[in-house]
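One protein chain is absent from this view; the other protein chains keep their places.
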Amino acid sequence: MFRTISVIGGDLRQLTLAKGLEQDGNRVSICGFDKNSDTGNPLELCELSEALKSDVVVLPLPVSHDQILLNAPFSSEKIRLCELIKGLTSKQLVLGGKFTPAILNLLSEQGVTVVDYFEREELNVANAIPTAEGAIEIALAELPITLHKSRCLVVGFGRIGKVLADRLKAFGAEVTVSARKCADFAWIEAYGYRSVHSTQLGEIKLDYDVIFNTVPYLLFDDMCLKKLSSDCLLIDLASKPGGIDFEAAQRAGVKAIWALSLPGKSAPITSGEIIKTTVTNIMREMEES
Amino acid sequence: MFRTISVIGGDLRQLTLAKGLEQDGNRVSICGFDKNSDTGNPLELCELSEALKSDVVVLPLPVSHDQILLNAPFSSEKIRLCELIKGLTSKQLVLGGKFTPAILNLLSEQGVTVVDYFEREELNVANAIPTAEGAIEIALAELPITLHKSRCLVVGFGRIGKVLADRLKAFGAEVTVSARKCADFAWIEAYGYRSVHSTQLGEIKLDYDVIFNTVPYLLFDDMCLKKLSSDCLLIDLASKPGGIDFEAAQRAGVKAIWALSLPGKSAPITSGEIIKTTVTNIMREMEES
Amino acid sequence: MFRTISVIGGDLRQLTLAKGLEQDGNRVSICGFDKNSDTGNPLELCELSEALKSDVVVLPLPVSHDQILLNAPFSSEKIRLCELIKGLTSKQLVLGGKFTPAILNLLSEQGVTVVDYFEREELNVANAIPTAEGAIEIALAELPITLHKSRCLVVGFGRIGKVLADRLKAFGAEVTVSARKCADFAWIEAYGYRSVHSTQLGEIKLDYDVIFNTVPYLLFDDMCLKKLSSDCLLIDLASKPGGIDFEAAQRAGVKAIWALSLPGKSAPITSGEIIKTTVTNIMREMEES
Partner (left out) sequence: MFRTISVIGGDLRQLTLAKGLEQDGNRVSICGFDKNSDTGNPLELCELSEALKSDVVVLPLPVSHDQILLNAPFSSEKIRLCELIKGLTSKQLVLGGKFTPAILNLLSEQGVTVVDYFEREELNVANAIPTAEGAIEIALAELPITLHKSRCLVVGFGRIGKVLADRLKAFGAEVTVSARKCADFAWIEAYGYRSVHSTQLGEIKLDYDVIFNTVPYLLFDDMCLKKLSSDCLLIDLASKPGGIDFEAAQRAGVKAIWALSLPGKSAPITSGEIIKTTVTNIMREMEES
């Protein structure tokens, strides 16, 4: 059974996570939040050396932007990753989001157990909701027409595509989803969307008011951009490398927006709760096994 | 049968209206749009004196902000209402939005037939959609949580309340609607929302993440604002005088946003199409009668 | 304040009503249910003479089928209406459903206060739900295709039309609604249905898999039935005289079903709860006034 948890680094999401873990009855301390002005915070702010003694150490999402410093925007001092890692001992569980192989190597040398919560399916499913809401916010802000009766194309029927199509349809939009697999087409039909085969996207006229891309593969190149209706808005939700050639879009006069990391931006508190649920699942599974 | 229509004054909505009327086969000219840079515009831009000869004259929404000048933001010259009215003759049909009694008086002295399209039920029903979408855009932008699982209160179950509650529920929000009439409660239950009696709003703790007010009656005063959860967002969709004491909200530290005239702001093209549908209905009914 | 309530006559709906009133803290007795085998019934079964002494007397829906006997299928003895009425005194409140003018006359001569709960808007709104569910049950049972992707026409956009269209759309049906008023068309569009003008129904080809009629006006006559696709199923939900010429339908080989009084048949317990809510509203309003 885990006794103590420390949440080191991160933003409002990690604070929310820390509070949630505390409310569930864990003993939680936080580190790297001295610049945070949230006065209602009941959590113990402690030094790094102290924080590293906890049974479980939770690092932010992403753990680091440059692989040198911990991602800790609320910390007035810089926290070096290698220093942090050296302070860990082999009985500890270390959780974080988007570890690079190099960092994982250092951690394994230290002998700790490491789990990347960003690779957990339930986190990615749950994150599809703030992503879809953030995408809809952009569409509502940018379009001079209502989503109701608008013609929307959702490229890709993965987690984000599924949730986004559901919400758009509820607005009364005319939703088309692109896919490749026969079973996906059956699902698309079951939920009442129109469908288009992915291989057709570069070939046919794309008569849509807004296109949401969720596939991290360059689809919207010079050729494909020519198939769009004028005034079509392109919103790219795919992680790097994304699916749009943004320079080509600019040349073609197409408004294109790359909306990365929407959960943390559009709904940081919900995002923190999602991480909390995932972290809790991981800890429970470790205990059970 | 109407032959010629001129659209005088207004913004993108009235331009959309003019194009739509043209596409339906009417002979349309526009006046007061010389500053508009929309190059794809196929409509004939004419002088006021010319425009006033049309069978039907369509004025903007609102007709005027100050009851002296026509509401014509795309016109480089000011158009005086009294001048415009003097140019009309008794066989003409004049349509506009939000005529004041004084203006109506002047028009009736001129002997023209006047209809205020803003008083048409179908326009107000249709406008509930861009209003609801605009309100959701604000909530998405302001809240640090997702609408999914959020606790939303919709005050009033009129046109806007009905559409807004429908959309919020589709996001997975926990929607409560306030009402007064027994039949409204039956409808609220039929659509699966929770309900609260309007008279209770000032008395009970209002445990919501966001409250959308649609009733133009001062409900959220000092007393009522104390019943809100901290961090509750207040969005007022009611026309003047609105339902929130904004100074009291500021004193109480409650974030309150007065979102007026959302259709024209959040979806001007859809808004213009709605006016076009209404204007067309009015013209058809005049012909039939 | 009301003290005692007796529920006299009726079926499972009235028993449900009686139990609900008891659970709300009223003193309730029942009469005319001696044939009911529901053993878990905690209610006091009493004689008519006793039941008639209550502050409030609740009669069934309809009060009578023949205007001579009370509608009391669970009673082994016949209860004559005139006898029942003679036993009432002027301080009592009598509630029932579908009183005829003759019966109302007799009751008013007795000096009692009478309210017909079947005329209450909230009861009729709430009844639209079991009616819509019953109609869908019929369609599911009769059609050799799924409602998903089926082409449905809902004739009339009143209470039943609104709820039915909502449910059908959720099945993934392609829903068209007929209406007459401009504002109704705006609502139909807001909710995402297709629309057709009522006056066109007799003129155009009606290419639907199933048609639900909710308007009590003979629309589907010989002429109109010829416009249907072969295999179209007609379900009439309108009260007498209904909207279908059933003999003409038989001649034309069109399957037509007249589904009357669905709430009591398809969901008697829910139906009883709806009556209970309405009766409670009536009693509360009487107290307040």
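Note that the chains are named A, B and C in the order they appear, and that numbering of residues resets to 1 at the start of each chain.
In the analysis below, a residue touches a chain if its C-beta (ideal position, glycine included) is under 8 Å from a C-beta of that chain, and two chains touch if they have at least 3 such contacts.
Note that the structure is predicted; figures quoted are calculated from it, not measured.
Participant: Which of these touches the unseen chain: C:Arg167, C:Arg194 or C:Lys255?
Facilitator: Spelled out, the listed residue whose C-beta touches the missing chain is C:Arg167.
Participant: Taking the full complex into account, find the residue in C:Pro60, C:Pro130 or C:Gly192 that is in contact with the omitted chain.
Facilitator: C:Pro130
Participant: Using the document's definition of touch, tell me which of B:Cys46, B:Ala141 or B:Ala190 contacts the absent chain.
Facilitator: In the full complex, the listed residue that touches the missing chain is B:Ala190.
Participant: Any idea which of A:Ile68, A:Cys82, A:Ala102 or A:Ala190 touches the chain not displayed?
Facilitator: A:Ala190
Participant: In terms of residues, what is the contact footprint of the unshown chain on chain A?
Facilitator: 120-123, 125-126, 128-129, 163, 166, 181-183, 185-187, 189-191, 278, 281
Participant: Which residues does chain C use to touch the chain missing from this display?
Facilitator: Considering the whole complex, chain C reaches the absent chain at 12, 129-130, 133-134, 136-137, 140-141, 143-149, 166-167, 170-172, 266-270.
Participant: Under the stated touch rule, tell me which residues of chain B contact the chain that is not displayed.
Facilitator: Within chain B, the residues that touch the unshown chain are 148-149, 172, 189-192.
Keep in mind that, in the parts below, only the chains that are shown with their structure count from here on.
Participant: Can we say the copies chain B and chain C touch using the same residue numbers, with more than half in common, or are the two sides different?
Facilitator: Counting which numbers both chains contribute, over half are shared, so the two copies meet through the same residues.
Participant: If you average the CA atoms of chain A and of chain C, how many Å lie between those two points?
Facilitator: The mean C-alpha positions of chain A and chain C differ by 50 Å.
Participant: Show the residues in chain B shared as contacts by 2 or more other chains, in ascending order.
Facilitator: Within chain B, the residues that touch at least two other chains are 129, 166.
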